[in-house]
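With one protein chain held back, the other chains of the complex are shown just where they sit.
Going in written order, the chains are labelled A, B and C, and every chain counts its residues from 1.
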Amino acid sequence: MTSHPSPTTELPAPTAARSPDEQARVASLIRSIFSERIPFNQLLGLQVLSIERNEIGFDMRPELVGHFEYGRLHGGVISATLDVVGSFGLMNAIAIRHPTDTVEQIGARFKKMGTVDLRVDYLRSGQGKTFLASAEVTRLGRRIGSTRMTLHNDSGVLIATGAAVYVIS
Amino acid sequence: MTSHPSPTTELPAPTAARSPDEQARVASLIRSIFSERIPFNQLLGLQVLSIERNEIGFDMRPELVGHFEYGRLHGGVISATLDVVGSFGLMNAIAIRHPTDTVEQIGARFKKMGTVDLRVDYLRSGQGKTFLASAEVTRLGRRIGSTRMTLHNDSGVLIATGAAVYVIS
Amino acid sequence: MTSHPSPTTELPAPTAARSPDEQARVASLIRSIFSERIPFNQLLGLQVLSIERNEIGFDMRPELVGHFEYGRLHGGVISATLDVVGSFGLMNAIAIRHPTDTVEQIGARFKKMGTVDLRVDYLRSGQGKTFLASAEVTRLGRRIGSTRMTLHNDSGVLIATGAAVYVIS
Partner (left out) sequence: MTSHPSPTTELPAPTAARSPDEQARVASLIRSIFSERIPFNQLLGLQVLSIERNEIGFDMRPELVGHFEYGRLHGGVISATLDVVGSFGLMNAIAIRHPTDTVEQIGARFKKMGTVDLRVDYLRSGQGKTFLASAEVTRLGRRIGSTRMTLHNDSGVLIATGAAVYVIS
């Protein structure tokens, strides 16, 4: 209620950067975690589109439909995707903030990450051929990270927005 | 910000009840909608457990896993299920409030229903063999319905709570 | 859960605009409602800064402090302000969408408005001399409006973000 996290609990900006090789290995790890190694992400068909812009996409498929008449995305597909893209955005930010971490250390940070809570606003019906989710990191502390997320369809219509909090390390 | 919906916008309690036959037909419709006719619900394996207690359940399966090491439910499975059980609870309440509606009219009300927003609190890791989601209707107006939801595992551990708002008719 | 509001439920863009005189009267009404006629807004010291940019501001004062040692804004001041600025942004959008409404009709629309739910993310401690809240309208339907809000201090630090849903008419 009261004191709210002080800015001093935020991580300092990195003072160094990874070598291009190491950066490629970290990017490859993160891409592999989100696109290949999480069974439910595969069920949804999520694919990392851009690590730089925190973007994940997926195609419409019959199994993702929420209403037997309208052919729209199920709300659960939307909430799942927004949750995933928020954690993806935070992982990218964490990798930048810890430039001396090895690939193994980045992987270990992901394992300890967890969603604390999620809000989704379903703004327009989930119609489209492909969908694009992206995340903005609004807070990157030592223990807590916060993100805002959006989902657009291939016509650029804003389908949903979200906000989430994650425990990080 | 200010005036907040007046209690007078809430629907009056029903003055009549369905015949047992008609009630059985409505229950069968709702059960069929949520367990069989929504593709993504089937992908999750959701099954209506109790219309009286607003309960929906599902079994753990490898595809529902969120982390390649821990065998826990993906957060998206949790958020999707809480969204579904909230709308299921509201449909049950709507059917009671409109006792003279035919089965077709109840079906039409479902088609016009939509989730406005959802919050999920992920309290404990989604470990278990089966999971039970239930909903409490906290508001049933003419245009808006609100619910609070819970998800427990088969050991009775509270995995997650939620809150959601739906447009209804 | 499923069908989600169709884009067709959204209001059409206005086909006419108010005369400058009438527009000034509507702006004056909205300014007066939010800055002068709501007792709790006055207790907080909220002032309309810009109708075009959906901005409301206030000054730090001792009564608004949440912690007896740190001199930071109370979380309740933040949540109240974000709720207010969201409804303010929606009122501005509603006035634009109904260009033939009289000032009285716009006032009547405000009276029927109510917050359905609110989320606030407290990102950084509420320190500053003055604070600026602004809102973006993400959905403007016939019955429901949604907004995303931000709160910055006078150094441009993002203190909090929010999302809210309102019943509108």
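To be clear about the criterion, a contact is a pair of C-beta atoms (placed from the backbone, for glycine too) under 8 Å apart; a residue touches a chain by one contact, two chains touch by 3 or more.
Computed from a predicted model, the values in this text were never measured in an experiment.
Specify the residue from the set A:Ala27, A:Ile96, A:Met113 or A:Val157 that touches the hidden chain.
Answering carefully, the residue with contact to the hidden chain is A:Met113.
Given the contact definition stated above, which residue among B:Asn54, B:Thr115 or B:Ser146 touches the chain not shown here?
Per the contact definition at the top, the residue touching the missing chain is B:Ser146.
In the full complex, which of B:Arg18, B:His74 or B:His152 touches the chain missing from this view?
The missing chain is touched by B:His74.
By the contact definition given up top, give the residues of subunit C that touch the hidden chain.
Subunit C touches the missing chain through residues 37-44, 62-69, 74-77, 79-81, 83-84, 111, 114-122, 125.
Which residues does subunit B use to touch the chain missing from this display?
Interface residues of subunit B facing the absent chain: 1-7, 66-67, 70, 72, 74-76, 119, 121-126, 138-139, 146, 148, 157-158, 161, 163, 165.
In terms of residues, what is the contact footprint of the unshown chain on subunit A?
Residues touching the hidden chain, for subunit A, are 1-5, 38, 83-84, 86-88, 111-117, 119, 143-144, 146, 163, 165-167.
The rule is simple: only the chains that are shown with their structure count from here on.
Look at both sides of the subunit A and subunit B contact and report whether the same residue positions are involved, with over half shared, or different ones.
Since more than half of the residue numbers are used by both chains, the interface counts as same.
Just how far, in Å, is the C-alpha centre of subunit C from the one of subunit B?
Inter-chain centre distance comes to 31 Å.
What positions in subunit C touch 2 or more of the other chains?
Counting only residues that touch two or more other chains, subunit C contributes 1-5, 119, 146, 163, 165.
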